[in-house]
Structures are given as structure tokens and as C-alpha cells.
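Of the protein chains in this complex, one is absent; all others appear in place.
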Amino acid sequence: MEKLSSAGIAWRAAQDIADGAYVNLGIGFPEMVAQFQPPGRHVTYHSENGILGMGPAPEEGAEDWDVINAGKKAVTLNPGASIFHHADSFAMVRGGHIDLAVLGAYEVAENGDLANWRIGNKGTPAVGGAMDMVTGARRVAVVTEHVTKTGAPKLVERCANPLTGVGCVARVYTSLAVVDVVDGRFVLREKLPSVTFEAIQAVTGAQLHQAGPVGALVVPEGL
Amino acid sequence: MEKLSSAGIAWRAAQDIADGAYVNLGIGFPEMVAQFQPPGRHVTYHSENGILGMGPAPEEGAEDWDVINAGKKAVTLNPGASIFHHADSFAMVRGGHIDLAVLGAYEVAENGDLANWRIGNKGTPAVGGAMDMVTGARRVAVVTEHVTKTGAPKLVERCANPLTGVGCVARVYTSLAVVDVVDGRFVLREKLPSVTFEAIQAVTGAQLHQAGPVGALVVPEGL
Amino acid sequence: MDKSVASLEAVVADIADGAVVMIAGFGGSGIPVELIHALVARYRATGHPGGLTVVNNNAGTGSVGIAAMLDAGMVAKVICSFPRSSQPQAFQRRYEAGEVELELVPQGTLAERIRAGGAGIPAFYTATGVGTELAEGKPLEEFEGRMYLRERWLKADVALVKGELGDAHGNLTYRLAARNFAPIMAMAAGCTIAQVSRLVKPGEIAPEQVVTPGIFVARLVEVPEPAQEEVLVRAGEAF
Partner (left out) sequence: MDKSVASLEAVVADIADGAVVMIAGFGGSGIPVELIHALVARYRATGHPGGLTVVNNNAGTGSVGIAAMLDAGMVAKVICSFPRSSQPQAFQRRYEAGEVELELVPQGTLAERIRAGGAGIPAFYTATGVGTELAEGKPLEEFEGRMYLRERWLKADVALVKGELGDAHGNLTYRLAARNFAPIMAMAAGCTIAQVSRLVKPGEIAPEQVVTPGIFVARLVEVPEPAQEEVLVRAGEAF
């Protein structure tokens, strides 16, 4: 079955980010979304440690380790950037000032629950800012493979892993589809043209619904 | 009966302010305390609107109306002053970072209650920062005439006017005496040498106690 | 992204009847006089916006700024800590006539309620006011042997603030102690409108010196050499 690369998923997520938006991208894969910001749109990226107006990574050797993102990677400051302390940074988040948070997921449930911080109760727990982000941002989107490495569904009826937040996810961008959470149900908005509804349903752990036409999930060649 | 001038009361209060202290002076009469800061001591004055390191009033005509104190009077900034917003300013107060607040009073009760914001329930109520200050500052002192203009006691068993704070006053500097609040009782610490204990008791609305010697309340000539 | 607006008229054009409007400033310092007067002018011309709730530390002085709003009759309620001033007539008259409601809040609690509104904290505990008549109706709770009362957040539809420098992204600095309530009010309002003495290019304000990050500002207008309310009041000016 054909599927999108990580870059393809990130590209698709980036297309939905509005001009003027304030956006927080989770550590790791979600950071890739910034690379595909459509030209002509001004997006301001927030980093939990206290930066608004984060730019791309500097060239190797030009890192300033006092200008890092939440993943502790070196970044740059765009013109108009600002610096603030950690309580102010999370006041932005908790106070509903961040328009969009894009996170990864272990599981997303059809009721919008998200599990993305811990698998079972093994190992050292580490939560970071994910719980703050999913309750604070105005809109929460997830970018993820449609299934786990072992082929298990990541879109499920109820999360089995510890929750990050309850009923918080609005949209999921997967390697196969774009799925919204609407009134406790998964609604398929777009799918890869080459993959049938039934094929996607077969690798999804909850019922997929349709509400209106299902668009074609097409990303630029080479991604 | 001899009594101290306002300047005399303010002078006495100023003698107790320790080197290095962070101090807030209430609007009006308490502001006068800053004029009598003993030489050699460094005291940092806080103003509710967001200044630490306030200096004296500028010369007339040199006012900058963006450098004012809580009473909206023009002040100056000492070297090492800082500016911050109102929530940070009251975080300093509420968080117990201000060593001493000096306020005026309508009444102080022997249990340490203070009434200084409203007489009865007449007129437009206006509270300002007094309630924050008396619960937040590490130590609260009062400067006041010993009696009202009509001769009624201001040191009383229980306040008749609306309270500013409960059990908050540690020391009262009056025109006749220095009185501490200790375990729900007024303890006379100093009095004007020319005035007898009985004479002070006669104009005090609660029992005055003694614990150890009563010092002589003597201020510099000319005050 | 350019949040700058060309005129004072345009920048206040959509403030609605009944809005909760936070107005920065303490005494005359930091009062966005031109924004307020643009709003008063609009009310005089159109009858809107009326029935406003104004949040400020004070309740106006003289015949300019918030006092001019009160005189114009566009204010239904004032939330403040100290509704007295050297020239309190505008508020006094409306209040005594029962035409303006007053919610009195201790100054530090007012600041913290506003900060809580901006920070997504619906309620918090403070010792301020415990045992006083301003504690009435507020839940009490003991923490570590001391009594505290619970206060609620305070949010607004609109905040009007006065910055010194501002850029097109909405980043702001403030002149000296004119900062006072502006940074927290900018956080607590759905739509924050700033007047700035000088509009600069993004990047001209060093990132470390931005006081209000642009995320908190919806739009801004340049007002070079703005009036200082204290100076207007002392000169006996009226709007």
C-alpha cells in the first residue's frame, strides 16, 4: 500500500496553517512542518523555553546554544522575535494565545483523546510540555504514521496508553489520510487516491465516517 | 499634652528601617518616612505601580509623569532602579519580598487588626493596594496621630471601621508612643518623656501593657 | 504580517456595545489618551459603543481619558481598585446617580486576576482581603496554616494600551513606569489595541527587550508625541 513519507505528512499539515498564525511544533517529527510553510504566509513559531519568532536551524558551526528550541536543537531568531521567561511562555499556551499546536502521537482516539507521552508504565516517565500544549492551544493537530511499526492502528476507539489530554485533537494528518475528530467520531476528509476507503478502514482501529466528499491527499512529487 | 509632629513620628519610624531593607510607604503621611532615612543605610523603596529604587521628588518643573509613585506624585529613579509590570509588582508584595510596609491608620486594634481604607460605609469606597500590602509585607508598621482630630482613640480593642487586614500590624508609631502588638495585646515600648503612662492610657482605647523597660521617645529638635 | 492600522478612527471602529474594555495606565501614566478619545468621539458621533465595562486601576480624573468616557455616558460599570483621584467628579457624579456600577478590587488582586485571565488560570488563592468585607462570598481555604480566599480570573473583550515602540508584529516596549498594567492587560483581552509613539521595523526592538510579545497584540496605530493625561489634567483640558 502506498503511503506518504514523513515529509509528505508534514507538507500536508503545513498547508492548513493560516497566514498570521502562532504555532507550536512538538519535538521531533512535528518540527518538520516548518520546512513546508507555504510561501507568502507569515507564521510565528513559539518555543516553550521562551521564544516567539523562531527561525530555521543555523549552519553547522554557527550554533548559539542560548538560542535553542524545546527539543534543545539550535535555532535562529527571525526579525521581530521576542524572548520571555518560562511562566510567560506557558501563559501564552495555557491562556489560549497559540493558534495551533502540532504534535506526534502514539494513539489518537475517536473521542479526541491523545496518548503521546508514555507507552504503558515502563521506563522513566517524561512529559515535558505536551499536556499544557494540548489543553492550551486553540487547535491541536497530530502528524503521525497511520499505523505503528508493527502495523497496529494508531487511530483507535480508546487509547490504551496513558493520556496526554482528553478530547483535545481536532485533526490527524497520517501517512494515508486526513482525519478530523467530530462529535466523538473520526471523519475522513482526505485520502491517498491510490488507497481505497476500505483499505484505510482496515488499518484504523475505530470506525471511519464520511461527511461530504473525501478529498484527494496529494503532495508534491519528490516528498 | 506635648506630642510629636508628623515629621517627628516619621523620623522615629525611619530609625527602625534596617540597612538593605526593601520598603513600601503608603500614600500620604507615610511617604514622609523616606525623608528621615538614617545616613549610611541603603534602603530600596518600592512603588506599587512598578518601581523599585524610587528616589525623592524631582525639582518643580523637572517632573516626568511616567515616573510617579503610588500616590501619583512625581518621583525619581535611583541608580540600580528597576521597572516592572503591575502583576510582578504585587508578586513582590504578596510573595513576601517586601521587608516592611508603613501605612497610616484610622484604627489599630490590640489584636493587630488594621482599619485604614474606609470610614463606615459612606462615600465612594477606594481600597488601592492596602489590603495586598498588609497581608504580603513581612512586617507592617503604622504611623499615626495617637488620637483622631476629635480626640477619639485610634488604638482600640476592636476596629469599628471596615478592616484592611486581620492581625497584621506589628508596631505603631504615634504622636505619643511606640506600641507593639504582641499576642493580642498592646505593649508600650517607648513614650514621650514628658507624658505619663496614665496620660497615654487615658487616650488609648485598649489596655496598654508593659514588658520590660519603656524607652524614651525622643526625636531631634526642630522636627 | 502587518498589524499596523493607519488611523485612530479605524483602530477602534469595531469595539462593540457592552464590551469589557481594559484600559492600561496608572494615574495619568500609560493612559492611552488618543485611543480613548477616538472611542469617545465615535460614541458622540454614533451612539456606540455604549454600556461598556471599563477596567483600570482608577476611575478617571478631570475631563479627559476615562473621565471623558464617563462624562459621555458610555460606561455602565467600572472595575478598579481606587475610584478616587485629585479630580474625581466624572465618576463621582455617575456613581452617586446610580448610573455606573462599581466593582472594587484590591489593587494586587486586580493585577493578578488580569494576569490569570491572560495565563489561562480560572481561579487562584490569595491572602489579600481575608477577614474584610471584600471577602464576602469568596470561598476560603487554609493552606499551610494560613487562610486564603479564592479569586477568579478577569478577561476582557478589548484592551487599550500605550506603548513607546511597536513593530508590525505587535511587539511593544513601554516608557518607564508607564508600563504598569499594559503587559498583563494585553494578555487578558481578546483584542488588544496599542497606540505607540513610534512604529519601527520588526527586528529594531532587540528580542530581549520586547516587553509585550506581538502574540498579545491584535493591532496598533502610531501616535507620535502622545498626550500625557496628567499633563492634560493639570492644564485643565477637557475632551
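Think of it as A, B and C in the order they're written, each chain with its own count starting at 1.
We take it that a residue touches a chain if its C-beta (ideal position, glycine included) is under 8 Å from a C-beta of that chain, and two chains touch if they have at least 3 such contacts.
Since the structure is predicted, the reported quantities are computational estimates derived from the model, not experimental observations.
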Chain not shown, its touching partners among those shown: A, B, C
Listed residues C:Glu112, C:Asp167 or C:Glu230, member touching the removed chain: C:Glu112
Absent-chain contact - pick from B:His97, B:Arg139 or B:His209: B:His97
Touching the absent chain when the full complex is considered, from B:Gly8, B:Pro30, B:Gly136 or B:Gly205: B:Gly136
Options A:Gly8, A:Gly129 or A:Gly205, residue touching the unrepresented chain: A:Gly129
Absent-chain contact - pick from C:Tyr174, C:Phe216 or C:Phe239: C:Tyr174
Positions on chain C contacted by the hidden chain, ascending: 112, 116, 119-127, 141, 143-144, 146, 148, 152, 173-174, 176, 179, 207-209, 211
Interface with the unshown chain - residue positions in chain B: 19-20, 22, 42, 44, 46, 51-53, 77-84, 87, 90-98, 136
Contact footprint on chain A, counting only the chain that is left out: 47-51, 64-68, 72, 77, 83-87, 89-91, 93-94, 113, 124-133, 135-136, 162-166
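We take it that only the chains that are shown with their structure count from here on.
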Chain C and chain A - chains in contact with each: none
Centroid-based (C-alpha) most distant chain relative to chain C: A
Geometric centre distance via CA averages, chain C-chain A, whole Å: 36
Length of the line joining the C-alpha centres of chain A and chain B, rounded to whole Å: 56
Computed distance of Cα centres, chain C from chain B, in Å: 30
Interface hub residues of chain C, defined as touching at least two other chains: 115
